[in-house]
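Reading through the C-alpha cells given below for one structure.
Every protein chain except one is present and positioned as in the full complex.
Note that the chains take the letters A and B in the order they are written out, and that residue 1 is the start of every chain.
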Amino acid sequence: MKMLSIRRRTLLGLIGSLAAIGAGFAAPAPAYADETVTLWSWRTEDEAAMRRIFDVFEKETPGTKVNIQFTPDADYQNRLSTALRGGRGPDIAQLKAYGEVQPFVEAGYLDALDDSVAELKNMPDTAVGGARGRTDGKTYGVPYSVPMMGVFYNKEIFAAQGIEIPRTYKDFVAACEKLKAAGITPIAAGGANGSAWALEIGVGVVGPTVYGPGFYDEMMSGKATFEDPRYVTALKRFAELKPYFPEGFAGIDYTTSTQQFINGKAAMFLGGSFENGSFKAQNPKLQFSIFSFPADDAGARLYTSAFSDGSYGLVSESKNKEAATKVLNFMASQKFAQLFADELGWPPARPDVSVKDPVLSQMMEMAKNSTPYLTLVGFRWQSPTASSILQAEIIDTVEGKIAPEKLGADMQAAVATWFQPKQ
Amino acid sequence: MQHRHKSSMKRTQQRMAVLFVLPALAIYGLFVLYPLAMSLWGSFFTWKGLRMLDFAGLSNFARLFVFPSSARLTGALWHNVAWFLGIMVFQNGVGLLFAWLLFLRSQGKGRSGAAFFQSLFFFPAVLSPVIVGALWRLLLAPGGVVEWTLNGLGLHQGSLTVLGNSQTALVMLIAVDAWNWMGLPVLIYTAGLRQISGQIFEAAKLDGAGSGRMLVSVALPLLMPAIGTLTTLSFINTFNQFDIVYVMQGVQGNPSYSTDTLVTYFYRLAFGAEGAVGITDIGLALALGTVLFLILSIGTLLMLRFFDRRTVQL
Partner (left out) sequence: MSARAIHRRLARIPGWTMLALWSAAVLLPLYILVVSCFKTTAEIYENRLGLPRSWSFDNFTNAWTRADLGQNFVNSLIVTGGAVVLTIVVSALAAYPLSRYKLGWNGIMLGLFLSGIMLPIRLASVELFTLMRNLDLLDSLTGLILVYSAIRIPFAVFIFANFMRVLPSELDEAARMDGAGETRILFQIILPMVKPAVSIVAIFTAIAVWNDFFFPLIFIFDDRYKTVPLAISVFVGQFRTDWGLVFASLAISMAPILIMYCLLARQIREGVGAGGGMK
C-alpha cells in the first residue's frame, strides 16, 4: 500500500508538473489602456491598406483602437463560425453577403444595425441588400463595396495592334483573332485547382449582354430557369471563347491567369472590379482599363453584373459594443468610402466619393447599368447552390465535355431542391 | 502461500494497470472520444444553420441517399475506393518491388547503399501536405517541368492539363499521394524481408528459383503481417483523404467533382465551400460522418481478421 501511494504520488507529480509547464503558457487576459475593437477580415491581401485606413480613424477617435486580424479566405468562414458558436468571436466580423450571411443572422450571432448606424440610410440598396436578414428584413452589416464585372484590357497591346474597344460581339471575336495571329494570348482565363469561381465571374461578365437586365426578376419569380435558352446561350458564348483562352486552359489556375495579364502576356482578363488594386500593386507600370463585354447589337445598352461583396457586422456577444458601433459608423461614412476607393481602387459601397483613379471611375460609370450577379445574388442561399454546380462543371463545359444545356439543367435540378419563386 | 502471493500480485497488477492506463485514457477520452460521440449523436437531429433542433430519427440518413446528395455520395465513395486500389498498386505494389530490389542488392555487401535509397524514398513523407500540394501544382501545370520533360522525351505534345482534366485528375492525385508515402512500404517491406531467414532463400535458390519466383512464392507469404499492416493503414488513410485534394483541387474536388472524396464532401456540408460559403447542412454532414465511421470500423475489422488468418507462423 505504501509502495502504491509513492507510485501514485510519482505519477500524479509527473502529470501535475506537465500541467504546470503547460499552464505557464496559458493566455493572460490582454490588457490595453484604450478600448480595443477586434475586427476580423479575410482580405489578407489588403492588410497594409486596411491598416492605413484605420490609422486615420484612430487619429480622429482618441481612446478607440482597432485590432484587425486576418485569416485567409479559404479558412475564414470555418474559423468565424466555430468561434461565434463558442462565444469567442471578434467585436466586428467581415461577412459575406446574401445567402452566405443568413446562417449567422438566423443563429442570432449578429445585432441589427438599422438604429445604431444612421448612415446606412444613405447607402444604395444594391449595397445594403446583401446584408439584409431574409426573414426580418433588418440590416446586419455595413457594406463596403459593390463590385461589378467587365473586361480588363491592356491599353498598350490594344494600341500596338491597332485594336479599338469592340462595340459588338463580332468585333470582339475579330479583335481576339487579330491578337492570336500576333502571338498574344487574347484572354487570360483559368479556374483549375479549385479556383473555378474566377470562371463563374467570367460567366457573370458575359451573361447580362446575352440575357439582359430583366432576366434576374424572371428567374426570381420562377418564370425563367437555368434551362432557359437565354441562359444556355450565355454559357455557350462563354465556352465559345475557348480558342482565345491561354494554351492549356484547363490546367491554368486563377493566380496564373492574373500573372499572364499583369505581365503583359495576355491582352484581356474577364474579372471583377476588385482586381483593380491588386493589378496595380503587382505591376505599377501596367497600362490597363476596363470595358463592358459587348452584345451582338452595336446600339444595345450594355449591362454589367453587380453585387454587394459583403459587409462588416456587429457580433452580439461583443463586450465592446459602444466602441464597435463607433467603428461601424466610421465604416458607413462618406470618409471611409473615400479612403476605401483611394487605398484599394474598388468601387465603394456609397457612390458619393470623388474618384481620382481613371479605371475606378470607368467602373463606376459602367455600374450605372447593372443587373444582379445572378448565381450569387439569386441562388447562393442553400446547398446545393447554383454556383457550386457551375464551378464544378464549367471547365468541362469549356473543354466541350459537358454541353451547356446539360450544365444549365444540372444547375436547375440542384436549386430546384430548395428554391421558392417569389410570387 | 504461493497461491495467495499470486492473487495479491494480480490485485496489485489490476490496480497498477488502471492507474497506468488512466492518464492516456482520460486525455484521449476527453478530447477525442467525447467530442466524436457528441457529433455522431447529432446526426439524429435536425439542424438549422449551426443550431441543433429536434430529434429526427434517421431522416438525415435517408436524405443522404437521395437526390441531390446521392450522386455526390456515390461519386466520392467510388473515388475513395479507386484511391485505395490505386495506392495498393502504385504505392504498396511498387514499394514491394523497390524493397525487393534493395534487399537483393544489400545482401552480402554493406547495407549503406540500400539505406541511402530508403532514406531518400521516405523523405517526402516529412513534408507537409501544403508543400507537397503546392509543389506538384507547379510541376504539373501547363508549361511546368513535367510537361517539359514529357514533351522532351516525345511522350506528349502541347500543353499538359492533367489536373484540369476530369478524366486524369484523380489518377494524378493518387500518384502524388503515392509519391508522398512511397517510403513507408519500402521501409516496412525491407524490414520484413530481413526478418526472413536467409536459409529459406538459399533453399529456393538451390531449387533453381529465379529472383522473381522467389519474391512471389517464397517471400510474399512470409510478408503477410507487413502486407496486412500496410493494407489496413492504406485503407484508413485513403478513406480519410482530405489534405491533398484540398490543397490541389479545392474543397469541391474539381473539375466536375472528379476528385471529390467522402471527407471533402463532409467538409463542404459541415463548413460550406467556395461558392456556398457558410451555407451548411450539418445534419447531413454528421450523417455522412457516421456512415464514414461505419465504413472505416467495419472495413478495418474485416481486414485485420482477413490477414490474421493468413499470417504464416515462422
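To be clear about the criterion, contacts are C-beta pairs under 8 Å (C-beta built on N, C-alpha and C of every residue); 3 or more make two chains touch, one makes a residue touch a chain.
Quantities reported herein were computed from a predicted structural model and do not represent experimental measurements.
Student: Among the options B:98, B:201 or B:257, which residue touches the chain absent from this view?
Tutor: Considering all chains, including the one not shown, the answer is B:98.
Student: Who touches the missing chain here, B:39, B:59, B:151 or B:168?
Tutor: Selected residue, touching the omitted chain: B:39.
Student: Which of these touches the unseen chain: B:7, B:128, B:197 or B:217?
Tutor: B:128
Student: List every residue of chain A that touches the chain not included in the displayed model.
Tutor: Chain A touches the missing chain through residues 3, 6-7, 10-11, 14, 18-19, 21-23, 25-27, 30, 44-45, 47, 69-73, 75, 78-79, 82-83, 85-88, 255-256, 258-259, 263, 282.
Student: For the chain that got dropped from the picture, name the residues of chain B it touches.
Tutor: Against the missing chain, chain B presents residues 13-14, 16-17, 20-21, 23-25, 27-28, 30-36, 38-40, 50, 97-98, 101-102, 104-105, 115, 117-131, 134-136, 138-139, 143-145, 148, 179, 182-184, 187-192, 195, 223, 225-226, 228-230, 233, 236, 240, 242, 263, 266-267, 270, 286, 289, 292-293, 296-297, 300, 307-308, 311.
Just so we're on the same page, only the chains that are shown with their structure count from here on.
Student: In the complex formed with chain A, which residues of chain B make contact?
Tutor: Where chain B meets chain A, its residues are 12, 15-16, 19-20, 23, 48-51, 67-68, 137, 140-143, 158-166, 246, 248-252, 254-257, 268-269, 271-281.
Student: Spell out the part of chain A that touches chain B in their complex, as residue ranges.
Tutor: Touch list, chain A to chain B: 4, 7-8, 11, 15, 74, 77-78, 81, 84-85, 96, 99-104, 106-107, 192-197, 200, 246-253, 256, 380-385, 387-388, 390-393, 395-396, 399, 401-402, 413-414, 417.
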